[in-house]
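For this depiction, one protein chain was excluded, whereas all remaining protein chains were kept in their positions.
When the chains are written out, they are named A and B in that same order, and each has its own residue count from 1.
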Amino acid sequence: MRKISILLVFVLCLLTAVGLIGCTGPTQVSEDGIVVENEGDAIYYKDAVSPTVLKIAFTEAGFGREWIVEMSKQFVRENHDVRVELEGDPTLANSLFTKLDSGKNLADIFVPLNSAWETYAYKGKLEPLDELFAQKPDGEDGLTVAESMDEVYREYCSLSTKDGTHYYAFPWNTTVTGIVYNKKMFRENGWEVPTTTAELKTLCDRILADTDGAVKPFAYPGKIGGYFDYIGTTWWMQAVGLESYQSFWDFENAEIYDPSQAPASGKQVALEEFEKFFKLETGYGVSGSMSKDHTTAQMDFIRGEAAMIVNANWMETEMKTSTPEDFEMGMMPVPFLENAYTENGEPVQYNYTTAPDYMIIPAEAAQKELAKEFLLFSVRADMLQLYTRLTGSPRPFQYTIEDDANLTEFTKDILKIREESVCYFDFSRADIYMKGYAKKYLNGGDPYSALVRGEVTPSRFCNLEYAEADKQWTTWVQSSQ
Amino acid sequence: MNAHRESAPSREGRADRKKAQWKRALFIFSFIAIPLLHFTLFFIYTNADTIFLSFQTFDNSTGGYKWVGFRNYTEFFTSFVQPYSILPKAVRNSIYFFLLNDFVILPLSFFAAFFLYKKMPLGNVFRILFFLPSIISVVVLTMLFSFMFDSSIGVFDSLLRSLGLGEHIPELGWFGDRRTAMPLLLVYCIWAGIGYNVVLLSGAMSRIPQEIIESGRLDGMSMSREMWSITLPLVGSTISTLLMMGVTVIFTLFMQPMLITNGGPSGETYTIALYIVNSIRSEGNLTMGATVGILCALVGTPIVILVRKILEKTFPIYEY
Partner (left out) sequence: MEKRSFHEKVWIGIVFAVFVIYSVTLIFPFVWCFYNSFKNNTEFFLDVWSLPETWRFSNWADSFLLSVNGVNILGMYGNSIFMTVCCTGISILMSAMTSYIIAKYKFPGSGIFYSAAFVLMMIPSMGSMSAMYKLYNDLGLYDTYFGILLGSFGGFGTGFVLLYGFFKNLDWGYAEAAQIDGAGHYTIFFRIMFPMALPGIVSVAILSAIGVWNDYFTIYMYAPSKVTIAVGLQGLVDQMKYSANYPLLFAVMLISLIPILTVFAIFQKTIMENTTVGGLKG
């Protein structure tokens, strides 16, 4: 017995050695001499002599790695003396901050999903990007990076630290949220995409009637309140208009929670609208949705148990391997409330974008200037095109997306919504918010689950919030010093 | 009872006894030195900050930490008594898990190990199977468990329906309904947790000398007598250890609620450790996490000492 186990261990250690030595991935060389090792671990020009190394660590998630490999290849094509080394990590945000704190093994560019980078800017660990923002990626006739960027991103990326106010983050991508629907099912049943909430209600009743209750209007991941918040917040913006909504995020005083005036009045209206569709009694939701996460909810949708699902533009990419060939996915803009905010007599279409994914350059990185060059390069018109073509997702800059055979119908829906909407996401740099005292929803987080269960009414929830904020405001202000 | 008795006979000279003492000290030292060094470096050094952090807060304007005395602590206590605070629930749930571990799972494991030890038919097969959940990553296990109980694709609901008990399925889903979320989470812990204890208890039971059993049998001892009077006391030290480990669960269990219910519905399945993990993750709040951590240690230490004293009385050590 002992002999066998020793032998076993020995053999397996041997295999380790073989495994490690013998197996690196494939190396490809293109006709113009660009070498790509192991799907992007290293990208360089074959005749380069001691090229400068640019290390990029990115989150390898829904979009995969094709976009950054192609971008890097093009960069190397134009800069033969550069060698790009990519590191893909599905949970980059987990290790990023540890690495920044320690200052060791830093990549030159980090591309994480949304996470709190501000603390690291305050600590002086991030490189200011002001010069980058002032440059013009498309030559003298074009816009500067800052001008081309969506305004809300510009505000987000800037921060006041002990070193002054600078830009510290760079936008990666932007999202479009809303209601995803089964185009084929709609077409087969003669259902039409609603533009107002009244039409949406009629549609829901019709869906139940036409299918005898076999198909429900909505699938949703009840475990994750965030998905509800997409339409909730869009309705909030529709109710009071963007400026008023933004005033909430200044966190000036407790009155922002008072439901008898804007902006909180909009919150109450939005929650009331939400209740109309998602309260359990309406029967509009797939049974048991409150205990589902996004995967099982998406499963319900794909299997045709629901006609619509609250989701965002990443849904198609996420479900790529599981969606049947003939499934037609579409996204509709969030329908207008009854008294939606108008400008020039027309209701303004808003879209709630999720908090941004971004790119940063560590202050202690080895190749800071080269990193900035790469970022500038990535927002050149042709590179933005490439990005959207490969990921089906937009970046928050001004560029025209040429109609491409590679763009799916779903992607086209998304791009259209983005073009026609005023896009906004939540953020605030007020101390009282950043320290976690004042929040978007007080008293235990968002009320969506409680509303679904009928455990609370919107007006009661908002009034309780106001009472709480009123009571605590001075304490919060003191505690956040 | 368990002390190592100095066995140098008194006839020996003083010098020899001193030499023996030196040898003994050297021996002790040699065995503990490396682990102690490791501990100092990897634990004390890397955690030195934690105590300080609990008295500090991060200052955005300077980009560093500043001292705020006991403010974090008072804040924690006031947030405890807030009307919508989930902390009381977190504490309640943490205690539930401890009670479950020590008074449900452990006894069940003991019985299971005992029957396996008594050469239950197919005993070896069972032992391997019971151990299965312990080998699998908890992430995968919880995913499987959630699938089983999902409303659309779960097998459990289909089973209930085919037995005609369909009305008992909660409309909100097993994990979305306040009344069923926590109980089901406890069921998961039992389902996945028995195997670990069974392995340890089996190891302990296999150490019991057969002569005692045989002589008992000759006296006509029944199986239940054997279990209560012989097996249980003789594996007492292992049981004590497992009981103690069950206590630590109060402050450390978070993966199961996080993965299965995400602390929901509305904080119903929160635990203390989950609170700490979330406060670090979502709010980047190292200082609050440190504060709660220190509080856990302060509360935990007397609990551990008390439990140990109780266990020493209940399960005296038998040497064999």
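We take it that a residue touches a chain if its C-beta (ideal position, glycine included) is under 8 Å from a C-beta of that chain, and two chains touch if they have at least 3 such contacts.
These figures come from a predicted structure and were not determined experimentally.
Taking the complete complex into account, B:34 is the one of B:15, B:34 or B:81 that touches the chain left out.
For the options A:162, A:187, A:303 or A:471, the residue in contact with the chain missing from this view is A:303.
Hidden from this view is one chain, which touches chain A at 1, 9, 12-13, 15-20, 23-25, 38, 41, 60-62, 89-91, 95, 97-99, 101-105, 295, 298-299, 302-303, 314, 317-325. The chain not displayed touches chain B at residues 2-5, 7, 23-25, 27-28, 31-32, 34-36, 38-39, 41-43, 45-50, 53, 111-112, 115, 117-118, 120-122, 124-137, 139-140, 144-145, 147-148, 153, 155, 158, 191, 194, 196, 199-200, 202-204, 206-207, 209-211, 217, 222-223, 234, 237-238, 240-241, 244-245, 247-248, 250-252, 273, 276, 280, 286, 289-290, 292-294, 296-297, 300-301, 304-305, 308, 317-320.
Everything that follows uses one rule, which is that only the chains that are shown with their structure count from here on.
If you average the Cα atoms of chain A and of chain B, the two centres end up 38 Å apart.
Chain B makes touch with chain A in their complex at residues 57-58, 60-64, 71, 75, 83-86, 146-147, 149-153, 157, 169-177, 181, 261-262, 264-267, 283-285. Note for the complex: chain A touches chain B at residues 97, 116, 118-119, 122-124, 161-162, 222-224, 280, 286-293, 296, 299-300, 303, 305, 431, 434-436, 442-445, 449-450, 452-453, 468, 479.
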